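In this view, the complex is presented without one of its protein chains, the others remaining in place.
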Amino acid sequence: MKLIFAIIHDEDAHGVMDELNKKGFGVTKLASTGGFLKSGNTTIFIGVEEEKVDEALSIIEKKCKSRKQVTTANLPPTNITEGYIPYPIEVTVGGATIFVLDVDRFEKI
Amino acid sequence: MKLIFAIIHDEDAHGVMDELNKKGFGVTKLASTGGFLKSGNTTIFIGVEEEKVDEALSIIEKKCKSRKQVTTANLPPTNITEGYIPYPIEVTVGGATIFVLDVDRFEKI
Partner (left out) sequence: MKLIFAIIHDEDAHGVMDELNKKGFGVTKLASTGGFLKSGNTTIFIGVEEEKVDEALSIIEKKCKSRKQVTTANLPPTNITEGYIPYPIEVTVGGATIFVLDVDRFEKI
């Protein structure tokens, strides 16, 4: 038995938990802030049989992988009468930091 | 030293923490959602000496064990003028998923 701790982005939490549940993994979600992925992150943990660690990690990788997203930002106007000019910017979203721990003993009651 | 992670039902959190504290165990509670026990669950963790793991687990088992509870639900009326008919239903509450981890190093400052 292994315990997987993954720190993921908030926006990926629902998708990765749905997919893990669908494949039979039990996932617990903890609210977290700061650190590894700077802001708006979530910690999930998953108890898995040793032989299923790779499957769980590949689901997390698929659903949380770091990717570029184009969004629009508003440029501050040089002349106040012109208003703000929206322009596209590229931001990186997603990503995960994953720790796999050994479980000494596992009980379900 | 061992670190016990237990995912329990919200309704059992107060009772099990009180009992663990009374027996001298230090417990930390984290809010959690989803996963092992579906909804409304709490994660607690407890640092314990190796020889006290069994005592801690038996307290968790006693206070959180899965049990049937009879509650009443309202049956939707077949005829709107009859109103809802309360009837007893049996639900399973409680239960816990427990991971015991080895602690490499323990410090209290």
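Each chain carries a letter (A and B) given by its place in the written order, and its residues are counted from 1.
Note that in this section a residue touches a chain if its C-beta (ideal position, glycine included) is under 8 Å from a C-beta of that chain, and two chains touch if they have at least 3 such contacts.
Because the structure is a prediction, the values reported are computed rather than measured.
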Subject >> Those residues of chain A which, in the complete complex, touch the missing chain >> reply: 2, 5, 7, 30-36, 41, 43, 53, 57, 60-61, 64-66, 95-102
Subject >> Residues from chain B at the interface with the omitted partner, ascending >> reply: 1, 3, 17, 21, 26-31, 44-47, 101-109
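In this text, only the chains that are shown with their structure count from here on.
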Original post:
Using the average of all C-alpha atoms in each chain as its centre, how far is it in Å between chain A and chain B?
Top reply: 26
